[in-house]
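I'd like to ask some things about the structure below.
One protein chain omitted, others in place.
After this line comes chain A, so read on.
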Amino acid sequence: MKVVVDQDTCVASGQCVLAAADVFDQRDEDGIVVLLDENPPARLAEDVRQAAAICPALAIRIEE
């Protein structure tokens, strides 16, 4: 699984951090998504898929 984030469309809702805190973080200065792990392990795959599904700005893309 490869994760791609688009920082330009991110609206800093923080949903991805709540779904998968090992994979996503927020920049302190503006809350924009920071990708911690672009190839997350299989045990986190479901959380990462949820993060992509609930991102309100559709800023997370997953390549399987």
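Convention: a residue touches a chain if its C-beta (ideal position, glycine included) is under 8 Å from a C-beta of that chain, and two chains touch if they have at least 3 such contacts; residues count from 1.
Everything that follows uses one rule, which is that contacts and distances are computed from a predicted model.
Undergrad: Just by its UniProt name, which of "NAD(P)-dependent iron-only hydrogenase iron-sulfur protein", "ABC transporter permease", "Cytochrome P450" or "Sulfite reductase, beta subunit" is the chain not shown in this complex?
TA: Record says "Cytochrome P450".
Undergrad: List the chain A residues touching the unshown chain?
TA: 11-15, 17-19, 26-32, 50, 53-54, 56-58
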